[in-house]
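Below is a structure I'd like to ask you about.
Note that this complex is displayed minus one protein chain, with the remaining chains in position.
Every chain is named by a letter (A and B) in the order it is written, and numbering of its residues begins at 1.
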Amino acid sequence: MSAGAAPPRTIRFDDVWKSFGDKAVLCGMSLEIRPGEVMCIIGTSGVGKSVAIKLLIGLLRADRGEIRWGDLRLDSMSEPEMIPVRKRIGMVFQNATLFDSLSLAENVALPLRVHKGMRMREALAEARTRLDQVGMAEFAGRRPAELSDGMRKRAAIARTLTLDPEVVLFDEPTTGLDPVSARRIDRLIAKLSDDVGVTSIVVSHDLTTIFTIADRIAFLYQGRVHVCGTPAELRSSVDPVVQQFITGQSSGEMETPGF
Amino acid sequence: MTGARRAALRSPIETLGATAMQVAREAGGITLLAGRVLRCLVPPSMDGRELTRNMYRMGNRSVPIVALTAFFVGGIMVIQAGMYVRQFNATGLVGWGAGYAIFREIGPVLIALMFSGRVGSNNTAELGTMTVTEGTMTVTEQLDGLRALAIDPIRYLIVPRVVAMMVMLFILTVVGDLVSIAGGMLFSRLLIGIDPSTFYYSLVDNLDWIDFVHGLVKSAVFGLSIALTSCYFGVSVRGGAVGVGRAVNAAVVAAAVSIMLLDFFLTFLLP
Partner (left out) sequence: MSEDRPATGPRQRIERLGAAALDGLAATGQLAGMLGATWRGVVRGRRPPGEVANQMFVVGNKSLLFVAVTLGFIGMVMVYQSCLQLERITGDLSRIGPEFLKLLVQDFGPTITALMLATRVGAGIAAEIGSMVVTEQVDALRMSGVTPIDYLIAPRFIACVVMGAVLTVFGVAIAYLAGGLTAWSSFDLNPRLFFDPSRVGFLDLCLGLTKTLCYGMAIPVISGACGLRARGGSEGVGAATTAAVIGSSLAVIALDLVISGVGLLLVGHGR
């Protein structure tokens, strides 16, 4: 566990802009995420939700604006400077991104070997413990290709947690999963926040997940945070766009890119 | 496809210029990659397990193809020599002629080309599939996954592959050279009726260790070139399945050109 835990830090997006070519994905996004909370970012597909969290750990670079974590300016850090940050902010990708050539245990052991200097045997033992915490201990020796999406996601979460991060980013954790697996993942995320105090930012368009686990919800629309508040506040919002999204109507005020 | 037609209407000078700029850009990118790889080699620090895993895989995949090619090439060399043997009755020269050509030129170059086609393109496709971030059924983002874990993809993924490819090509060239000679011995017995011992002594009496080493030095350089080009094109993939196909194509072509170019320079530079 983290020795001498650092004081909890707020994450801030300040007027962040990001375009790909002539397609503007984020147009002045501003958002504050409080330490220890579960913040869900929702919005229609292709609206930049995943982009926002990738900006946080420097997998993409913002065109304009500031991204802060406590006093640290994340948006202007170079790649080597980001390395310690990435050990404190973990990310679980949409496709789990486990390494195909390694077993689950070897996958989870990798950060342990590289960052904590553990030898293979130690690391594998620790990995099995971690996998047990997400209920995947019996599959420790299997390859990712042999498992279902839900199982891979859980293993990926175990891997991300090996470095005991303060913040965990989840990119569409339940999208494409069957309801049982999805609810399992929801419980894992909630447990992280309740038991360990991890700050979670969850990008999703799965309404069940969002309304189950979110402390606050940020609704991203046209590149900006259109509305931000607790689940209750959003449910009772009179904004037509929010209402359309929550009730899942296919026509209405909301402009959806593409269709 | 009309894009290709439109491109044809550009003047040849423009096309040449565009090609030159693209080649320069790629060469620059490959050099940068080489620099980063080198920094991880001095002092040597890479993931040992990845290194052995890659070496095993690459060797496993390419031994059959290299052995087959080398065997056929031995036969071709002997057939070409055969026409002169009949003319000049120069049976004593076949072993030497075939050995000289194989050790110094044909062996390293052809085995490198085959290696590039088998292992190089496979490597590019693998790295490309890991890099792809949009557009197809399997989006894996494994490269980003590594970065998100604060692990340097170069040190963990690329350097072991580069080292593995260099070492494997070296070993394969040695093996391939020997298989070629064996093939040459067999075919010269079957097609021209030359005794294997004549072949053998002709080779051993006239060739020197330096001829063998000349070829091996070439293969080490080729290995480095193939490794760097295949990794570079693999991680620069843009655009899904189509992008991966194009990257493999570009990688194999670039490797072939660089092999020919390096062969040219090394032939003159080495003794």
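Here is the rule we use: contacts are C-beta pairs under 8 Å (C-beta built on N, C-alpha and C of every residue); 3 or more make two chains touch, one makes a residue touch a chain.
What you are looking at is a predicted structure, and each value in this text was computed from that prediction instead of being measured.
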For the chain not depicted, the shown chains it touches: B
Touch with the omitted chain, as defined above, among B:Thr31, B:Ser45, B:Ser197 or B:Thr267: B:Thr267
Sole residue of B:Asn54, B:Thr91, B:Ser121 or B:Thr173 that reaches the chain not shown, by the stated touch rule: B:Ser121
Touch list for subunit B against the chain that is not drawn: 1, 4-5, 8, 16, 19, 64-65, 68-69, 72-73, 75-76, 79-80, 82-83, 86, 100-101, 104-105, 113-114, 116-118, 121-122, 124-126, 128-129, 132, 136-138, 191, 240-246, 248-249, 252-253, 256-257, 260-261, 263-264, 267-268
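Basically, only the chains that are shown with their structure count from here on.
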Subunit A-subunit B separation of Cα centroids, rounded to whole Å: 42
Residue ranges of subunit A touching subunit B (in the complex, touch as defined): 54, 57, 59, 82-84, 86-87, 90-91, 93-95, 97-101, 110-111, 114-115, 120, 159-160, 163
Subunit B to subunit A touching residues, read off their complex: 49, 53, 138-142, 144-145, 147-151, 156
